[in-house]
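All protein chains but one are shown in place.
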Amino acid sequence: MTRRAKREALEGILFASPWLIGFVFFTAGPMIASFLLSFTRWNGITPLHELKWIGAENYVKLLTTDHSFAKAFRNTAFYAVVAVPLGLATALSLALMLNQRVRGLAAFRTIFYLPSVVSGVATSMLWLWLFNPSFGGVNWVLHLLRLPEPGWLTDESTALWVFILMSVWGVGNTMLITLAGLQEVPTHLYEAAALDGASTLSRFRHVTLPMLSPTLFFNLVMGIIGSFQVFTSAYVMTGGGPNEATLFYVLYLYQKAFEQFQMGYASALAWILFAVVLALTLLVFRSSRLWVYYEGELSS
Amino acid sequence: MKTRNQWPIYLLLVFCSILFITPFLFALSSSLKKLDAVYAYPPTLLPVPPQWSNYEKAVTSLPFGQFLMNSVFLTLACVAGQLVTGALVAYSFARLRWPGRDVMFLVLLSTMMLPGQVTMIPTFILWTHLRDFTGMDWVGTFKPLIVPSFLGGAPIFIFLMRQFFKGIPVELEEAARIDGCSTFEIFWRIVLPLSRPVLTTVAVLSFIGHWHDFMGPLIYLDRVETYTLQLGLRMFQTVNGGFTHYLMAASMLVLLPVLVLFFVAQRQLVQGISLTGIKG
Partner (left out) sequence: MLHLWRTLLVCVLLFGSISGCGRATSGPPRTELRYCFFGGFQDWQMFRQMAAEFERANPDIHVTLLYWPGSNYEAKLQLTMAAGTAPDVIDVQDEPFAAYTKMGQFEDLGPYVKQSGDEYAPNRFFQTSLETFRVGGKQYGLPWNGGMLMIYYNRALFRKAGLPDPPKDWTWTQWVETCRKLTRDVDGDGRIDQFGTQVNPHYMGSLLPWIWMFGGDIIDPTMTHATMDTPAGRESLKFLRDLIYKEHVAPRSNEFTGMGGSVMFMTGRVGMVLDGVWALPFMRQTDIDWDVTFVPRGPAGRFSRGTWDGVAMYRNSQHKQEAWRFIRFITGERGQFYVADTGRAIPPRKSQANSPAFVRPDTPQHEERFLEAMSDFRTQRMPERWAEMDVVIKREMEKLFSDSGDPNRQAKTMQTEIDAILRRP
C-alpha cells in the first residue's frame, strides 16, 4: 500500500473505531456467550461454573418434541406473512393519499403517525379494552352495524388478528418512509407517461411502483425483522393464550428464560430465531434483483 | 399531482383518519373517567363529568418531575452520542477505504437482525462485572444506557447516514483534499454542514426511539429517582390489574413532547428520509 493509502486505512479504522469497539465488546462477545450457553443446561441464576454442558440436546428437543415451539413458530410466521404485507399496503395507500396537495396535510400526517408514538403499555391496555368481546369499542360498533361480533382475544381463531390490526395501526414510521420515497419519484416521468396516454392505474404500475421499489424493499426487510420480535404487547395482553394462539416466538423465549428457569434452552431458541431471520433477509435480498430497480438502471 | 377533483381523496383521508384516531380518543376519554366508567358498556366517548383529578393524581402519586428530567437527560445524551459517533462511523463506511470495510458493513447490517434477548443476559453480566475492572458502578446508573450511543449508536442510523454521505458529490471532498485539508477537516467543515437533512432525521427518530425505550431502563436502572417516564408509567400497573385511568392520563402527558416534536419537524423529517437515498 502506498503511504497515502496506509494513512487513509488508519483514518478509516479510527473513524469507525467507536462502532468497532462497541461491536467487539457489546455485540460479538455477548453473542458468542449466548451461543455457547445454548449448548448447556442453566437455570439462569446459579453461578456460571455450575452449568452443565449437554451438547446439542437443546436443539434436538426443540426441533423434535417441543409442541409449544412449533406453535410459537407457526404463530409468528403467520403474523409476519400477514402483518408485513398488510402494513406495507396500508403505508403505501396512506402515503399515496398524503402525496396529494390537500389542505391540512400536516394534521393528517400527524394523525397517522400518532399511534406509533403512544407508549407500548398504554397501547396494550387500550387494545385490550377495544377488542373486549363484550364491552369493547370494536364489537360495539359491529353490534350497531348488525354484524357478527367475534371473540377476538378469547377465541383462538381471531386472537392473532388483534395483534395484526395493532401493527397496522402503528404503520406511522413505514408510512413516512414510503412518503419520502414517493416524493423522490421524478415528476417528469409522470408527465412523459401522461403524454404517452397512460391511465392513472397504468402510471402507478409502470412509474410509481418501480421507482418506489427500493423503498418498498427497505420497508419489507425492516418489517420482517420487526415482526419476529413482537413481545411486550403479547405479554401484557394475553400471556400467549388462549391455548397458545398468541404465543409469539420471543414471548415463548422469555417464558423459558425467566419463568421456567431454562436459560440454556432459551438461548437455543434465540439462535434459531436469528438464523431464521437472517435466512429470510438473505432471501429477500436475493430476490431483490428481480423486482427492485435502482436509479440509472431503468430503461425508458 | 394536479388539484383536480380532490374531494374523493379528501373524504378517504378523513375516513382513514377517523379509523386511526378513534382508539386514541378512547384513551383520552378513559383518562378522564372513574375506574368503573372506563369499562362501562356501551362505551362513552365523553366522560361526564370529566375527572381532571386523574391527571393531578397521576402526576402527584409519583415523582413525575424527576422522571421527566431523567427522560430528557437520557434522551438528549443518547441523541447527541448517536449524531456525533454515528456520523463518524458512517463517514468511514461511506468514503474511507480500509481493509475489511465492506465485510464489516455487512456485519453491521446483520446486527440489526439480532433479537435483543439473545445478548441480554451476557451483556448484563458484562456491565455488572465492569465494576471489578474500573472500580465504579455501571449497573444502576445511566451509563449502560448512554455508552452504546457513543459507540456508533443504532446500526439503522449509521446505515441511513452512510447512504446520505455517499450521495454527496465526491468532487467537493476531492477539491478540499487538494487544498490541503485533513480528513477530519473535510468531514467537519464540508460533509457535516451539507448533511443537515439526514442529521435532523436521525435526531428526530433517535429522540422518539429513546424517549420510548423501556427495556433498557428496566434492566439497568434500580432506584426510583433515576427512572424515566416510560418506567414510571409501569407503576400504575400492578400484578392484579391496574389503575387504567391514571395510566391513560399519565400516558397522554408522556406523549405530548413527542407529538409536538413530530408536528413541528415532520416536513424536515420526510425530506431528510428521502434525501438519504434509501434507494442506494
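Each chain gets a letter, A and B, in the order it is written, and its residues are counted from 1.
Throughout what follows, a residue touches a chain if its C-beta (ideal position, glycine included) is under 8 Å from a C-beta of that chain, and two chains touch if they have at least 3 such contacts.
Just so we're clear, the structure is a prediction, and the values are computed from it rather than from any experiment.
Within chain A, the residues in touch with the undisplayed chain are 43-47, 121, 128-129, 132-135, 151, 153-155, 235-236, 239, 241-244, 254, 257-261, 263. Where chain B meets the chain that is not shown, the touching residues are 34-36, 39-41, 61-62, 73, 76-77, 80, 83-84, 120-121, 124-125, 128-129, 139, 141-142, 146, 192-193, 196, 199, 218-219, 222-224, 231, 234-243.
As a working rule, only the chains that are shown with their structure count from here on.
Separating the CA-averaged centres of chain A and chain B is a span of 16 Å.
Of all residues in chain A, those touching chain B in their complex are 5, 8-16, 18-23, 25-27, 29-31, 33-34, 37, 44, 94, 97-103, 106, 108-115, 117-122, 125-127, 129-130, 134-137, 140, 169, 173, 176-177, 179-181, 183-184, 214-215, 218, 222, 225, 228-229, 232, 250, 253-254, 257, 263, 266-267, 270-271, 273-274, 277-278, 281, 294-295.
Chain B makes touch with chain A in their complex at residues 1, 3, 6, 9-10, 12-13, 16-17, 20-24, 26-27, 30, 38-43, 85, 88-89, 91-93, 96-99, 101, 104, 107-108, 110-119, 121-123, 126, 148, 150-152, 156, 158, 183-184, 187, 205, 208, 212, 214, 230, 233-234, 237, 242, 244, 247-248, 251, 254-255, 258-259, 262-263, 266-267, 269-274, 278-280.
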